[in-house]
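A single protein chain has been omitted from the complex, and every remaining protein chain is retained in its original position.
Now for subunit A:
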Amino acid sequence: MYGLLWRAIPGPGWFKFLVCLVLAFGVIAVCFTQFFPWLSDYMPFNDTTVGE
């Protein structure tokens, strides 16, 4: 899977590495801003209120 990605990126090794870094950063950004906030609503440890 990641091997395919590595081969799909053109250019020399350092360039591939750079592109991978940018891609990883993008994935982390999407996780932090979209995925994790959504996921945290289903986590039980953030409740602070009394009531049902």
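Note that in this section contacts are C-beta pairs under 8 Å (C-beta built on N, C-alpha and C of every residue); 3 or more make two chains touch, one makes a residue touch a chain; residues count from 1.
Everything that follows uses one rule, which is that contacts and distances are computed from a predicted model.
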Complex member absent from the view - protein name from UniProt, among "Aspartate carbamoyltransferase", "Class E sortase", "Sugar ABC transporter permease" or "Phosphoenolpyruvate-protein phosphotransferase": "Class E sortase"
Subunit A residues that touch the omitted chain in the full complex: 1-3, 28, 31-32, 36-37, 39-41, 43-52
